[in-house]
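I'd like to ask you about the structure that follows.
Removed from the display is one protein chain of the complex; every other protein chain stays in position.
Naming follows writing order (A and B), and every chain is counted from residue 1.
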Amino acid sequence: MDWYMILKAFIVGGALCIIAQILIDKTKLTPARILVAYVTIGAILGGLGWYKHLVDFAGCGATVPLTGFGNLLAKGAVSEVQSSGLVGAFTGGIKAASGGIAAAIFFGYIASLISKPKIKKQ
Amino acid sequence: MKKVGNQSYMLENPVNIAATASIVGPKEKGGPLHQFFDQCLEDEFWGEKSWESAESKIVKETVNMAISKSGIAARDFDFCFAGDLLNQCIASSFGLRETNIPFIGLFGACSTFVESMLVASSFIDGGFATNCVCAASSHFCSAEKQFRFPLELGNQRPQSSQWTVTGSGSAILTKDGTGPFITSFTPGKIVDMGIKDANNMGAAMAGAAEDTLIRHFKDTGRNPSYYDAIFTGDLGHIGKDILIDLASSKGYNIKSNYNDCGVLIFDKDKQDTHSGGSGCGCIATVFSGYIYKMLQEKQYKKVLLMATGALMNSTSSQQGESIPGIAHAISIEL
Partner (left out) sequence: MKPIQSKEEYQAYVDDKTPNSPILKNCFNAFLVGGLICSIGQIIFEICKTRGVDESTSYTIVSMILVFCSAFLTSLNIFNKIGKFAGAGSLIPITGFANSIVSPAMEYKSEGYVMGVGAKMFTVAGPVLVYGISTSILVGIIYIIFNTQSLILV
C-alpha cells in the first residue's frame, strides 16, 4: 500500500474542503451553490487538461471531491469526442460519471424504502 | 372598543382568557419550561405517517384540551381563529375539521397566535361573539421541509438561525369570567428593514417589533414600567438584543422587564438551538404554558404580549426579496 499517496490524498482532499468551508462561513453562498461551483470549476479545469495533474499528484484527494466529479464529466466528454465526434460531447460526460450517479440514485431509492427521516437530536 | 392614538384600541369590556392548553414536542421537553406544558410528546410523528398530519393532530388535541379545560360545551363556541406556517394553513384546517365550530383561518406567520387573540377579542368586545377558540401551531420537521432542507441533509446551521418550535398553544376567550383579561391591543404595521438573510429572522422582525412597541406606548400613554413583563414571540437572542437597542435609541428602556419566548423555551448552550426558538408555536406554547400560569399565580399582573412574524416564503427568499416583518401586541391584565 502506497502510504505516501494516501497522505497526499488526505491533505489535498482536506484542503479542497477547507476552501469550501471558508466560502460557506464567509460568504452567503448556500451549500447547493458551492456544490455547483465546485463541479463547474472541476469541469472547466478538466477540459483545460489541468485537473489531471492534481489527480496524478493526489489520487482520490482530487477525484473524490466534487471538482473531481466535474473533471470526470469533462474528461469523458473530451475522450468520447475523440472517438465518436460531436455525439461524444453529449454521451461522454455522463458515461464516464455514470457509476457514481447511478449508485446515488439507486441507493437513494433503497434508503427511502427502508428508512424514515428523524429529527436531529442535537 | 375605543380607538386611542393612531392604532391602539382599549376594550370597553375586557375579554376573559378562560383557559389555555399547550402540547409540545420532545426538543421542548428538554428545555427549561418543560414543566409548564400540558403535554410533552416523545416523538415528532405522534403515531402519524407524516409531519404535516402530526402537526394537525397536535392542533386538534391542544384545542380539545383547551375546550375541555374551559368547561364550555363545544357547541357554545361562536368562532375558532387559528393558523400555522404550512402552505394554505393545512395544519389548522385539517386539525380542526371535526370541531364543528365556525372556523376563521388566519395567517400572520409567527405572529398568528396574538393575531388570533386580537381578532377574537374585538369580536367579543363588539358583541359578535361570546366564546372563541384561538390557536396556532408549528412543527420543526414540517417547517424545515417547507422552508429549508430535508432533515437528513448534512448541513450546518448558521449561528443566527433559529429552531422552529414543535407544538401548539390554544386559548379560550370568553365574554365573562374572572380573568386574566385582555384590556387593549395594538395591531402592527408591516415593517421592512431590508434584511434578506432568511437565516436571520430575529433581525428582520426586530424593526416591526420596535414599531409596534413604541406605537403602543405612545398611543396608550404608558411606559415600559407599566408592565410587569413584556414578551415578544420569536426574536431569539439576536433579535432580542436588537430590540432592546432599537427601543433605547427611541428613549424607551425595556431591558429590565423584557424577554423573548424564543429565548425562554430552549437552553441555547445545552440544546444547540443557536439564536433560540421560532415559529407560531413558540409564543403560543410559552404563553399557554408559562405566561398564563404566571398570571394565574399573580406573579405577573400586567403583561404585554407581542408576537412577531416574518412575512416571507421560500419562493420570495429565492427571488432575493427582503423579509418584511410584523408584530401585534395585546396587553393582558388581572
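Please note the rule applied: a residue touches a chain if its C-beta (ideal position, glycine included) is under 8 Å from a C-beta of that chain, and two chains touch if they have at least 3 such contacts.
Because the structure is predicted, anything quoted here is derived from the model rather than measured.
With respect to the full assembly, the chain omitted from this view is in touch with A, B.
From the options B:6, B:248, B:299 or B:318, the residue with contact to the unseen chain in the full assembly is B:248. Only one residue from B:47, B:71 or B:154 touches the chain missing from this view: B:154. Residues of chain A in touch with the missing chain: 1-2, 5-7, 9-18, 20-26, 31-32, 34-36, 38-40, 42-44, 46-47, 58-61, 63-66, 68-70, 72-74, 76-78, 80-82, 84-90, 92-94, 96-97, 99-101, 103-105, 107-112, 114-118, 120, 122.
For chain B, the list of residues touching the undisplayed chain reads 49-52, 145, 149-160, 193-195, 200, 203, 207, 238, 241-242, 245-246, 248-250.
Following the convention adopted for this analysis, only the chains that are shown with their structure count from here on.
Between the CA-based centres of chain A and chain B the separation comes to 45 Å, rounded to the whole angstrom.
For chain B in complex with chain A, the residues that touch the partner chain are 26-27, 44, 140-141, 150-152, 155-156, 197, 272.
Per the touch definition, chain A reaches chain B in the complex via residues 24, 28, 31, 117-120, 122.
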